[in-house]
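Only one protein chain is missing from this complex, and each of the others stays in its spot.
Right after this comes chain A.
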Amino acid sequence: MADSQKDVPFKSVQVEALVVMKIVKHCSSSFPTTATGSIVGMDTNGVLEITNTFPFPTVDVSSTDSHQNDASSLAAAAPRAKANIAYQNEMIRHLKEVNVDANNVGWYTSATMGNFINLSFIENQYHYQRDNDKTVALVHDVSRSSQGALSLRAFKLSNDFMAAYKEGKFTTESLQKSKLTFKDIIVEVPVIVHDSHLLTSFLHQIPALPDNPTIDLPTSLDDIRRDPARIPAHPSFDALDVSIDPFLEKTCDLLLESIEAHYTDLNNHQYYQRQLTREQFKITQWQTKRKAENAARLAAKQTPLPEDEWQRLFKLPQEPSRLEGMLNAKQVEQYSKQVDGFTANITSKMFAVRGNLLPE
């Protein structure tokens, strides 16, 4: 990814604490349905500052479980829906009046275990990036954040991919020519969390590690229970949770899904290729037949029939787009990196547990 770093107009994304909280709140309250919203901010000296955000209105699908997927897909498509573009402009106009940065700099979406790379994501980001190069997609992973560490990542499409997507052609030939691989689709931008001065002051009032060495000692067990120790928010002790297996399992499921998608994609291509061979075979047959006929007519001193009529008679099948396959490959890469991260985590925890339970 390092080589594609150069075509990014900004080096990092600086997210205000307010934005972090708002996104997390919106995403987790609508979980497991996908949540999307718009972000505003400005770009200064190669850092894209994201200073405020607002959610997109959700279409009111009846909230039964069977419609959950509909709601999800609608929400996923929200950033490029016409009604929402109007909503976004209206909202930004209003925010401008209270001195909020009035530049749209992209959008955010929620994800579960890193399963955000799909056509919808690409289309949304393309929609934004087409008009303004300095836009970014923030992805908040609700499931991963529940393990203790916040998972908020920023992505944008690479310029090569933008060009390719504009043409809308993802055939083998065009990919060979442009040398575009799945690794070049999206570029990740490092995210930095930033607090304002006033907020820093506020946050220091929220429980931190006890700094006063002499505290009043409790007189009974009840005292301790009544006034439990306040656990500071950072570093979060949720990260020490030993049960990580559900996460691994979920990722495995998603991986298998991806393999399935990969397989479907391959089948499509095989079908296309068989179809192509068959058509080409027919054409060759027709051509040889026509040649023989012409030879016969020439011998009989007649005018030869045209030999390029096959272009009208036969139609070559359209090559299916390679984009799905590329996205799938990217998604698999993302999953396996995630598994690597889990493994690193769980093995260290397991060694810690063993060391604790089995004193040398």
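Heads up, the rule we're going with is that contacts are C-beta pairs under 8 Å (C-beta built on N, C-alpha and C of every residue); 3 or more make two chains touch, one makes a residue touch a chain; residues count from 1.
The rule is short, and it goes like this: contacts and distances are computed from a predicted model.
Engineer: Absent chain per UniProt: "Exosome complex component 10 homolog", "Ubiquinone biosynthesis protein", "Ribosomal protein" or "Eukaryotic translation initiation factor 3 subunit F"?
Structural biologist: "Eukaryotic translation initiation factor 3 subunit F"
Engineer: So one chain is hidden, and I want to know which residue out of A:Asn52, A:Asn104 or A:Gln125 touches that hidden chain in the complete assembly.
Structural biologist: Of all options in A:Asn52, A:Asn104 or A:Gln125, contact with the hidden chain holds for A:Asn52.
Engineer: Going by the contact rule already stated, which one of A:Met42, A:Ile85 or A:Ala149 would touch the omitted chain in the full complex?
Structural biologist: Counting the whole complex, the residue in contact with the absent chain is A:Ala149.
Engineer: Based on the whole complex, identify which of A:Ala163, A:Ile259 or A:Ala296 touches the chain you can't see.
Structural biologist: Reading the full complex, the residue touching the unseen chain is A:Ile259.
Engineer: Pick from A:Thr44, A:Asn132 or A:Gln273: which residue touches the chain that isn't shown?
Structural biologist: With A:Thr44, A:Asn132 or A:Gln273 as choices, the missing chain is touched by A:Gln273.
Engineer: List every residue of chain A that touches the chain not included in the displayed model.
Structural biologist: 14, 16-18, 20-22, 24-25, 28-29, 31, 37, 51-52, 54-58, 60, 87, 90-91, 94, 97-100, 142, 144-153, 172, 175-176, 181-182, 190-209, 217-221, 223-224, 230-240, 248-249, 251-253, 255-256, 258-260, 262-263, 266, 269-270, 273, 322, 325-326, 328-329, 332-333, 335-336, 339-350, 352-354, 357-358
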